[in-house]
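One chain of protein is taken out of this complex; the other chains stay put.
This part shows chain A:
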């Protein structure tokens, strides 16, 4: 289906004229149905990209296309129907006085029928493990609970693209895993492109593709395996490698010739097994 994608074409952006450029000539494409992780040091421009994607900001140079349609002041409402976003701090996102109102708000904006809305509220709160909290005030939830509700609000409107900007940072690791699995399930059931902005390297290993930002520019685009082969360079730009890559490195140094860059426990265990069984 040719045109279902988000495209950045030579985008440059700064918050004010007398301030430095925050994004410099950024071009990339997010394809239909993929999961792209976006990482980069603090202040490298990730959240700015997210806000450009759904028309909260507009670039001074270049253009942004969603399904072939340029993001402009006149298309922004169409665009936001397609591109759902969860912010870094959910407090900035809550509009309702109860959890239920908050989840309903987005759907009301989309003119959804009432029956369907009620169904969706239940479904999406269940999906994030927050059923039973319908009448609570969002501001009085714990940090992780707030993030769950914010994610439910986006799932409820069932957008074609979802951008999660550090949206699970306050969750415990198990909770984080569960939420990502929930979203992956949605993705396997229908067309959904997922962009997760994250500092969690374990999460990055699971994405289809990674875009790495550095000082407002794209530093690299590739698979997680390609990325974590870069070690020292990653540390230089404020990043790091996951535990498995670090251990694999030390194993090589200790004289164990691993054949490939392992991405997860299982891959490394398989390599170790090969050496062990042929000894």
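By our rule, contacts are C-beta pairs under 8 Å (C-beta built on N, C-alpha and C of every residue); 3 or more make two chains touch, one makes a residue touch a chain; residues count from 1.
Basically, contacts and distances are computed from a predicted model.
Colleague: Just go with whichever of "LLM class flavin-dependent oxidoreductase", "Fe-S cluster assembly ATPase SufC", "Energy-coupling factor transporter ATP-binding protein EcfA2" or "Urease accessory protein UreG" UniProt uses as the name of the absent chain.
Modeller: "Energy-coupling factor transporter ATP-binding protein EcfA2"
Colleague: In the full complex, which of A:24, A:199 or A:225 touches the chain missing from this view?
Modeller: Of the candidates A:24, A:199 or A:225, A:199 is in touch with the missing chain.
Colleague: Considering the whole complex, which of A:36, A:117, A:171 or A:194 touches the chain not shown?
Modeller: Of all options in A:36, A:117, A:171 or A:194, contact with the hidden chain holds for A:171.
Colleague: Tell me where the left-out chain touches chain A, residue by residue.
Modeller: Where chain A meets the chain not shown: residues 15, 39-43, 47, 88-89, 91, 135-137, 140-145, 148, 166, 169-175, 199, 201-202, 235, 238-240, 243-244, 246-247, 250-251, 253-256, 265, 268-269, 272-273, 275-276, 279.
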